[in-house]
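With one protein chain held back, the other chains of the complex are shown just where they sit.
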């Protein structure tokens, strides 16, 4: 996570530029690998992938500082990796192992590390929004200066919880960024079929808060710069904002998805807009990094993903007794 | 109910003008009477009054035609009387008698007559909104040409159901008018404290539908004319609208309300804006009716309310067995 | 077609039941998230969009409150909607509409109106979907007067019960099991084939022990019953409720009076589950006097459903545990 909120006004350090690349590679490689394993029946449960949405995730989280929070959703791998949750523990979790982030009890849809500010992926569409405003209320009441990013999809914007929580956050001026990653579909349903306006960020007006738009959610620096601005705004006590970025998921909605609702041509078109490739070309053309540097990072990322699989494979299954623990706090 | 949707363009018949006066008087007299009885412990349960809001209710319903529908809420007496539900049966219901609209099983909060297009008062804030769009969906699927008015308060606009149902009605172009009667408070809470915009009708923009405003909801003709326009628009298949009118409740929120949240001065100010008095003066000044005519109507209304009390008092209690009936349809 | 049957999956039985009823009655329609081109989260409406079109196979926004409310309002005004809830866990967002509206409408309004909606909810664990996607919540609804609740356990029963639910003039919560969409069995092809709500079926007759069950656990109970009969000569009577509400008390009590021993099995959390109600109903009835032993229950353990497959499996009654409990009742172990 970024350490300084002033960064917007400075040049971004090379270290940070490369680190963001690493995180995007991690997401891509991690989810490619999980998808590979899903196809071979090596992953026991439901998963949702962030491939194609790397920039939309990394750019947002990169604008946070230590101690800030996120809430995430079913498609949480991207956010979670961006929050620097350990890949080994994530892979172990997805494989249901005792060493996983959630001891194998949560799985892909619930990867979280509460100690690291990740208040949970959430299997319920719209289910994390209340948690996000509550976390923001704590920051406000305790005057911590910390902020929350609440991640959700385009489909989630029609849940009642969206309406209620944006309104409450607005009237209480809570430090929360509502962030809709618009990948054009909720499962099979195109967003255009389920809202009667062009973009959802415009709904911010209903709550008297600013609505922001990131037209190219595959442009990491655009996402990052917008989020630096928004984090500043929110941290300064101005109340919440709603922001929407446009991106695309390359894989099916979840583990099994015949994909009849979109054409191969459309998917291919979007694959051309690969956020990682774009970022790479960007950095190279601006002379900020070399292809070799970037490829080396990717190679290392692939290694760490392979290592995470090894870690997960070698990790023990949770004991049967462990199923009966962790229900109540003392 | 009005029989013609063209009426907007014609002069309103005198019969109709006087009938609307009668309905406002009925609401006033009925609720004054119920309030009187509540204070004396003659009414067994919770009630909410429409006094002060007569024009906002009557003007809307008067624009409907036979076969159209409404859904109403906890403050439903006004709408229900406007829908021409029998006063005797209403009073009997409020007194819990077997002859009541709901056989004494529903009470004030659930007065309805499904046979007459009143799909129910509703004790759940926001609870009638889904029913309203469902009724509208039926009209659309069956091509009946009928429309639905969904009544709710200013407080209800922050329920998730508001968001979800307006959106669904919009994308499906359902023939429903969402009508928020803004009496400035939800119980004790001023609307200004719970939304961060000036008026809620502006939220229509989030759903790509028209938002309308009736600044003086105590002006019967203004309400009526706006609703004639909206009913036309909706009936023509243009999809839903959201409309908001400003009015005020003279009594407390419900049966017991210490009223600390608003000043006597404020209440008095609003009593000066009496919708019935305003309408009366309007009609007289325009030469459309005489004070005598109007007073006679009021006198008759008071009689019918007294008669309803007599009817209710003389009506039998429901039998104990009746409590065990009407749970399932055959 | 009258007496023909065909082997098909629960999924296909659901599609067949809905399709037949939609052909029969133009007021019937299906709504829910991704029921159209996607064919339903569990494939339970594959092909229906093609036959019935977008008006009657109605994709919705992700708005469970509006979906359920809309269905109820449509039902009050003459339609007969079927709602695909998908994962039963999402019914949390439909509680007002189901419990405060649909269940109470007719009563509150003094006998006017009816709300013929079927909520099809995919219940139970078994697909590695973890705590928020694996619940069997029927006990919430059996507690609310005005609702019917059904949970058939074979493809044929699924077809017959679903058709009756669609024809019923009340709101019906229909449980289908994620883990069993591919379960196969003979299904009558007759479009007039229905199974009345409120009638349990003796899936096995027996004299030593009564096992009462429904839904997902039926398969395991039958297997256990057959195995103990085979191996130990214990004659087990299996009462398959199929309908939980209205409950066929007589079928249960008659069987208990006959055998004097009873085991109750379902896949919901044990504490507060519907089989507790059955135990209580037996214990307060005259069948109590016929009991030769405790009323035993086997249900899911009282823990959120874990992701790990081994843990997920372990928390549910399996055939072995069911057998063990049956034998315990007859003092064979």
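As written, the chains take the letters A, B and C, and residue 1 is the first residue of each chain.
Here is the rule we go by: a contact is a pair of C-beta atoms (placed from the backbone, for glycine too) under 8 Å apart; a residue touches a chain by one contact, two chains touch by 3 or more.
All values derive from a computational prediction rather than experimental measurement.
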{"item": "Contacts of the hidden chain among displayed chains", "value": "A, B, C"}
{"item": "Chain not shown: contacting residue from B:68, B:159 or B:244", "value": "B:159"}
{"item": "Selected from C:16, C:30, C:103 or C:309 as touching the chain missing from the view", "value": "C:103"}
{"item": "Sole residue of B:65, B:144 or B:189 that reaches the chain not shown, by the stated touch rule", "value": "B:189"}
{"item": "Hidden-chain contact residue, picked from the options C:17, C:35, C:117 or C:296", "value": "C:296"}
{"item": "Chain not shown, touching residues in chain C", "value": "89, 92-93, 95-96, 99-100, 103-104, 107-108, 130-132, 137, 139-140, 142-146, 245, 247, 268-269, 271-277, 279-285, 288-289, 293-297, 302-304, 306"}
{"item": "Hidden partner interface residues of chain B, rising order", "value": "44-46, 93, 96-97, 102, 104-107, 109-110, 122-127, 155-156, 158-160, 186-189, 193-195, 258, 260-261, 317-318, 320, 322-324, 327"}
{"item": "Chain not shown, touching residues in chain A", "value": "69, 71, 100-106, 110, 112-115, 119-120, 122-124, 126-127, 129-139, 141-142, 160-161, 164-165, 167-168, 171, 325-330"}
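In this section, only the chains that are shown with their structure count from here on.
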{"item": "Chain at maximum distance from chain C, centres defined as averaged CA atoms", "value": "B"}
{"item": "Centre-of-Cα separation between chain B and chain A, whole angstrom", "value": "46"}
{"item": "Averaged-CA centre spacing for the pair chain C and chain A, given as whole angstrom", "value": "37"}
{"item": "Distance from chain C to chain B - Cα centre to Cα centre, in angstrom", "value": "41"}
{"item": "Touching two or more other chains - residue numbers and ranges from chain A", "value": "158-160, 193-195"}
{"item": "Shared-contact residues (touching 2 or more other chains) in chain C", "value": "60-61, 63-66"}
